[in-house]
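Mind having a look at this structure? Questions to follow.
The other protein chains are all here in position, but one chain of the complex has been omitted.
Just so it is clear, A, B, C, D and E label the chains in written order, and each chain counts residues from 1 on its own.
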Amino acid sequence: MSIWSYANPRKFLETTAPWVPWLMWLSAAVLAVGLVWGFFFTPEAERFGSSVKIIYLHVPSALMAINAWLMMLVASLIWLVRRHHVSALAARAAAPIGMVMTLIALVTGAIWGQPMWGTWWAWDPRLTSFLILFLFYLGYIALWAAIPDPDSAADLTSVLCLVGSVFAILSRYAVNFWNQGLHQGASLSLDSQENVADVFWLPLLVCMAGFVLLFVSLVLLRTGTEIRARRIAAMRARARRAEPVRA
Amino acid sequence: MMDLGKYAAEVISAWGISLALLGGLVWWTIARDRKVRAELERTERDHG
Amino acid sequence: MRALLARDLRLAVRAGGGFGLGLAFFLIVVVLVPFGVGPETAILARIAPGILWVAALLAALLSLDRIFALDHEDGSLPLLATAPLPLEMLALAKALAHWITTGLPLVVAAPLLGVLLHLPGAAMPWLLVSLALGTPALSLIGTFGAALTVGLRRGGLLMSLIVLPLYVPVLIFGAEAARRGAEGLPAATPLLLLAGIALGCAALLPFATAAALRVTLR
Amino acid sequence: MRALLARDLRLAVRAGGGFGLGLAFFLIVVVLVPFGVGPETAILARIAPGILWVAALLAALLSLDRIFALDHEDGSLPLLATAPLPLEMLALAKALAHWITTGLPLVVAAPLLGVLLHLPGAAMPWLLVSLALGTPALSLIGTFGAALTVGLRRGGLLMSLIVLPLYVPVLIFGAEAARRGAEGLPAATPLLLLAGIALGCAALLPFATAAALRVTLR
Amino acid sequence: MERGGMPVLTGVSFRLAPGQGLVLRGANGIGKTTLLRTIAGLQPQLSGSIEGAGERAGYASHADGIKPALTVTETLQFWADLYRSTLPEEVFDLFDLADLRDRSAGTLSAGQGRRLGLARLAVISREVLLLDEPTVSLDAFSVKRFASFLRDHHLARGGIAVIATHIDLGLDLPEMDLTPYRAAPEARGGSDEAFL
Partner (left out) sequence: MERGGMPVLTGVSFRLAPGQGLVLRGANGIGKTTLLRTIAGLQPQLSGSIEGAGERAGYASHADGIKPALTVTETLQFWADLYRSTLPEEVFDLFDLADLRDRSAGTLSAGQGRRLGLARLAVISREVLLLDEPTVSLDAFSVKRFASFLRDHHLARGGIAVIATHIDLGLDLPEMDLTPYRAAPEARGGSDEAFL
């Protein structure tokens, strides 16, 4: 059986529905472990003081903000090429999650910036590109919401997601070029682990795993919701057509 | 309660806002799912 | 395609959305900014390229909904779409007409506007080249955004929201080139990148625009 | 009159010209300006009040043609004019709806926008008061200009030209008050003058607007 | 009600009592719309007088002034509010809009949109209705329905109606052909007169 059979809405629901609650609980547990560990059982960093604890929310949410967009891009491509409804709806389901992740990264970063850089906001490249990413999410979600016909909405948002991805990459480079910035480098890359001591790194890893799990379970749940909503709309449309035009 | 030093306000507000956002997202997702499920059941009964 | 371009330009001129409006807009911005930020020469000169670039972008953004909305409302759009002209060409013609009414006036008037804002003379050629390269890209991107939102409720707001992040790279490279030029730094890199973006937009975006139009016309 | 106001606001919200568009516009300006002029804090802080005031003025100016033009095009305006509502009230309702969609959002969002532009905290109250007093005057003046040019070819351009000089005093006093406030100088005089202008506009301009409408509706 | 003299039409004159209607006829461009707009007070007559219209008149033009973003109910509610009346339930039945209540006006078919435009007239309930080609786009059944609305709901209750139309409404109203009133080239009027 090919993987595409899961693109049938009914089959998708049947397969995922039993899993979703368990996944939710699992992600809650992993998140709880990571966050409690990070909040209560990590030391302070010498340069950051206790403010380093913000990292356990800041970095995972920043990662997920980008990964959610990547997932939407893949799902949009699948919809455009193979026209599987589930993938269009999954892209739609992922967007608000990605947007909240972006918002968390922005807010935690802004709050962190006040003690570290002495300002809430700086036009630093990474901050700026997150602001732009946030705008992309907003536009994408608003476009979905504004188009009444679901297929047209799926088509147009997919085109936007494709074009938007290209421009998101462009603006990342543009922003880097424009301002060299205050923000930390990517010191978390796997080959340079020595930058961050294990005391910070391990709980952070758990938090990241928790965020990934949370994202997956929320996307599955929301996709199911979207499918059910479409089913309601389809049944109502059929019922409406049954009524005579004129008595 | 543990001592967060001079950054207490920042850390707590950052965590508070973030957890509130996460919680809100989860709550909204689940609430909407419940609503749609109930609606679907009703629709299936009416127009089934 | 030439017929469509001619019609759009004629309509723009007659309805007051043409060259004249573009020029008036830039003049307004340039007159207002000194009233707003105060008359000090040093500051004005420092922000002049940025202000002109932001003005170009606002002018493009705010005139986008004219691109398709009017034709949609009065029913011309389906008639145009059934004419023997590929939708890609329609998209290109619309973008070109938009550029001629919003981008070109700025390029033409930039020397005068620069003087009003005390832009140093050496910066002028850089500003001109960056505007000449960047504004067509703004029109092409905007046409795409307009096609995505034809006929939607909240179309105007949505379009700004969608188009704005797409505009960022153009704005950054454009303003950066002009600024570096003004300060005597090497400005070739941002200009080249800008040219690359403009070419890429011209080559690819009409297809995306046509695809979007096909969907919105349904 | 309340019905008309409610309708206009609802239409604005639905069509994306409402509160949302106002906010989006200011956010756009505030995001674009640093991209344009560069990220240096000192310069941004220096030009922040001026930029916000110019943005308020542009937002008002650019949305003026929506005030009557849409109702004129789809034939609602004659229907509204034959309704049992004095034209003066129509003018006032239209101006109020315009202010709620363009002026109010700016007043509300100014604190956030100020942070993004690094506006010093002490300047904030002055900026807010000056905007709260000045933006209603902008809407009233704009409604008058819109009424003068309903249904004219080139209406948009003409309107900008007519309205712009009328806007200049408001801009000067408003931006001056905000700037003096930011620099800790006494700012009461320009604020009082601004308040005077706003009151005068509210008391007199609706009559002029109604008179203009009566002529343009012929 | 009287009026006379203008560059398009000249010498037109009629008077209608409560409960009477009048159908205006004439080729395209003869001036029916112009006449109705003048009676509605939207443009000044060059000479002559119009009595009794003004506040009491409701005008329906070629364009329905329908906002695509509002729903059918919202549209009618707006006009009801503006004219300080309430929105009677019966209009939805009278104009066969019951099924379309919550549809946004932009998605209506041509005839459905026209029905909405006409329903507005029932909502604002003016004594004098000035109707410019009210039945355009309507199918035969809807035309009949509208005609019976006019007869039973409007004229029977003492209303007055002046209707410009090219088709036969099936109402037994007096007709007035505007062709003879076409302004002759030397008919003067308006402010040009002062310069001739």
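Note that in this section a contact is a pair of C-beta atoms (placed from the backbone, for glycine too) under 8 Å apart; a residue touches a chain by one contact, two chains touch by 3 or more.
Owing to the predicted nature of the structure, the values given are computational and were not obtained by experimental measurement.
Chemist: Tell me where the left-out chain touches chain C, residue by residue.
Modeler: Within chain C, the residues touching the omitted chain are 2-4, 6-7, 10-11, 14-15, 71, 74-85, 217-218.
Chemist: In the whole complex, what residues of chain E lie against the chain that is missing from view?
Modeler: Within chain E, the residues touching the omitted chain are 26-29, 33, 62, 108-112, 115, 132-133, 136-142, 166-167.
Chemist: For chain A, enumerate the residues touching the unshown chain of the complex.
Modeler: Interface residues of chain A facing the absent chain: 8-9, 85, 150-151, 227, 230-231, 233-235, 237-239, 241-242, 245-246.
By our rule, only the chains that are shown with their structure count from here on.
Chemist: Count the C-beta pairs in contact for A-D and for A-B, then report the pair with the higher count.
Modeler: Top pair by contacting C-beta pairs is A-B.
Chemist: Suppose each chain is reduced to the average of its Cα coordinates; what separation in Å results between chain A and chain C?
Modeler: Chain centroid spacing, chain A to chain C, equals 32 Å.
Chemist: Can you tell me which residues of chain D touch two or more of the remaining chains?
Modeler: If we look for residues of chain D contacting two or more partner chains, we find 14-15, 31, 35, 38.
Chemist: Could you pull out the residues of chain A that touch at least 2 other chains?
Modeler: 178
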